[in-house]
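A protein chain is absent from this complex, but the other protein chains hold their places.
Let's look at subunit A:
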Amino acid sequence: MWLPFSATFKRNFIVMKRAYPWSFFIGHILSGAYIVFFAYLSYTFVFNKDMDTRFTAYAGTNDYLSYVILGGVFFSFAVSMLMIVSRSIISELREGTLEALLLTPSSRKGYFLGTMSQGLTRAGIELLSILVIGFFFGLQMAIQDPIAVIILFIILLFSLFSQALVLGAFMLYFRDTYITQNTLFVLMGLVCGVTFPAAYLPNYVEWLSYCMPLTYGIDAFRMVMTEGETLAGIQFNLFYMMAAGILYLVIGSIAIKRMEYVVLEKHFG
């Protein structure tokens, strides 16, 4: 698994250096920045810096700006990571390299992990950029347990990687990236507690938030980054994200293998 991992990492790194996807990069930073900016404007000029009691009850804080800014930061990060991993195989199909890849006896997990790790360098810069913008608009951090932040970040990464495999399988099935990914991202933006707690939503919509590891990831990041919570305090979120990640990993691994085969039969057969 190591060789496909390192080879794919290096390949993507070279491609990124030669043809840097500036539009994706800036686009992701801007969408994060827009969330922050709109939150600031609505909080200041629409709500007159006064949140109702329901928000405090649902969100567990009355610091709306920090709530939204962290939501925006990790929503943008999740979107980037999901896109980088899920689009990799369909991009191979479109560029005419899928057959050459599938001819090799290489580990597909190594390939996806290499793609994710390299993508992390780009998505990481995006995350930090939005975080810096967030500080100018009122983000207040209170980290007591940096180890918890690191562990949480790794587990979020794992769950997003697994979810991306399922998304990638859908993309291969529909032979589409735009509609498939944007449907998921709009849903995530709505139900994952990015700009408002999912509890505001009617029950029949709220249940969707339970299918998204990001819901629990954002919630946990708010706890450890703005409320000074420790590892013990986010155990439930970590457990849930791990469980969802494992479930998505199993479904995604089977589905992507199956879809690769379906694509080969339909496209090249």
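Odds and ends about this structure:
Assume a residue touches a chain if its C-beta (ideal position, glycine included) is under 8 Å from a C-beta of that chain, and two chains touch if they have at least 3 such contacts; residues count from 1.
Please note the rule applied: contacts and distances are computed from a predicted model.
Hidden from the displayed complex is a chain whose UniProt protein name, among "ABC transporter", "Response regulatory domain-containing protein", "Succinate dehydrogenase hydrophobic membrane anchor subunit" or "Nucleotidyltransferase family protein", is "ABC transporter". Note on the undisplayed chain: of the listed residues A:T104, A:Q140 or A:T183, the one touching it is A:T104.
The residue from A:S6, A:Q144 or A:S253 that touches the chain not shown here is A:S6. Subunit A residues in contact with the hidden partner, per the touch definition given at the top, are 3-4, 6-8, 10-11, 14-15, 18-19, 95-97, 99-106, 261, 264-265, 268-269.
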